[in-house]
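Only one structure is covered here, and it is reproduced in the block below.
Apart from one protein chain that is not included, each protein chain of the complex appears where it belongs.
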Amino acid sequence: MKVIADLCVIPMGIGVSVSREVAECERILAEAGLKTRLHAYGTNIEGEWDDVFGAIKRCHEAVHAMGVPRISSTIRVGTRTDRRQTMEDKVRSVETKLRPSGGSQNAE
Amino acid sequence: MKVIADLCVIPMGIGVSVSREVAECERILAEAGLKTRLHAYGTNIEGEWDDVFGAIKRCHEAVHAMGVPRISSTIRVGTRTDRRQTMEDKVRSVETKLRPSGGSQNAE
Amino acid sequence: MKVIADLCVIPMGIGVSVSREVAECERILAEAGLKTRLHAYGTNIEGEWDDVFGAIKRCHEAVHAMGVPRISSTIRVGTRTDRRQTMEDKVRSVETKLRPSGGSQNAE
Partner (left out) sequence: MKVIADLCVIPMGIGVSVSREVAECERILAEAGLKTRLHAYGTNIEGEWDDVFGAIKRCHEAVHAMGVPRISSTIRVGTRTDRRQTMEDKVRSVETKLRPSGGSQNAE
């Protein structure tokens, strides 16, 4: 089962800066061979269900191993059976409809 | 790794009513032996990481098998290494601080 | 516009315990006259859009005023135009379908 997910990891009980921990998660997701795209409030991830969630588990383990006592993450996860869709497809489908000429047949 | 999670499954591409699909997910989580508590915008889940996410995967598979072509779920997931904490502990910790007599030592 | 929402406030840059801040948010939501229900990973809230989001803003302001330098909250918010629905309706609609006798006409 293919998924497009979005992960936001919040380390707690350390200082206000969490970019070191977020960078570690980026490394883990990349090493898992997953397609990812970092944005300002999380990371888009595309891959097979087990690969994606296995990597998210390793993110939690790794961030705890860095000395973070508590983590609260939020994950959005989408699956569909009607057709294949990539992260780029989703963005393009919206952008097409934002152009003045509008009327694309694409579906997000 | 023990987790407390919160799952909200949104079936898409069917009608406005989604309680039949949500009930199916409740059954799957219960059959997995997980501790759960349904609320008005999701379900609290407590258990081992692999058990919780294995059951969430089966929820997506089962809802698709019911004829739903697209699903978008949101998951909050918390892990901590400093101490054990149950779902009831979390609620009690806040409720204790809401009482006039206040000054509990408990920590959420 | 009536909403059912779910709020999870994560104070960052303080210790692992955040129940004091969560309790303060509960007080603010109650003072706003909103219907709420605390659970293990957030709080269900029912009310008019402006009342709900006005109160959530005051939660952020109050938690910062308690000395918390950074907050990351997640909010689920649902609106519908087809019919009125309360938090209790949503839970009951799922629970009805979980009973062996099953076949309710209720819709979540």
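By written order: A, B and C. Residues from 1 in each chain.
Everything below uses one rule, namely that a residue touches a chain if its C-beta (ideal position, glycine included) is under 8 Å from a C-beta of that chain, and two chains touch if they have at least 3 such contacts.
In this text, all values refer to a predicted model and were calculated from it rather than measured experimentally.
Novice: Check the whole complex and report which displayed chains the hidden chain contacts.
Specialist: Those shown chains that the absent chain touches are A, B, C.
Novice: Looking at C:16, C:32, C:77 or C:98, which makes contact with the chain not pictured?
Specialist: C:77
Novice: Write the list of chain B residues that the hidden chain touches.
Specialist: 8, 10, 12-16, 18, 69-70, 72, 74
Novice: Write the list of chain A residues that the hidden chain touches.
Specialist: 4-6, 8, 16-20, 22-23, 26-27, 37-42, 44, 46, 74, 76, 78, 80, 82, 87-88, 90-91, 93-98, 106-108
Novice: If the missing chain were put back, which residues of chain C would it touch?
Specialist: 1, 13, 49-50, 53, 57, 60-61, 64, 69-82
The definition used in the following text is that only the chains that are shown with their structure count from here on.
Novice: Among line, ring, star, complete and other, which one matches the pattern of chain touches?
Specialist: Contact pattern: complete, every chain touching every other.
Novice: Could you pull out the chain whose C-alpha mean position is farthest off from that of chain B?
Specialist: Farthest by centroid: A.
Novice: Would you mind pulling out the distance in Å between where the CA atoms of chain B average out and where those of chain C do?
Specialist: Roughly 15 Å, centre to centre.
Novice: Can you work out the whole-Å distance between the CA centroids of chain A and chain B?
Specialist: Centres of chain A and chain B (C-alpha means) sit 20 Å apart.
Novice: Between chain A and chain C, tell me the centre distance in angstrom, where each centre is the average of that chain's C-alpha atoms.
Specialist: 25
Novice: Hunt down the residues of chain C that sit against at least two other chains at once, touch-wise.
Specialist: Counting only residues that touch two or more other chains, chain C contributes 8, 15-16, 18, 74.
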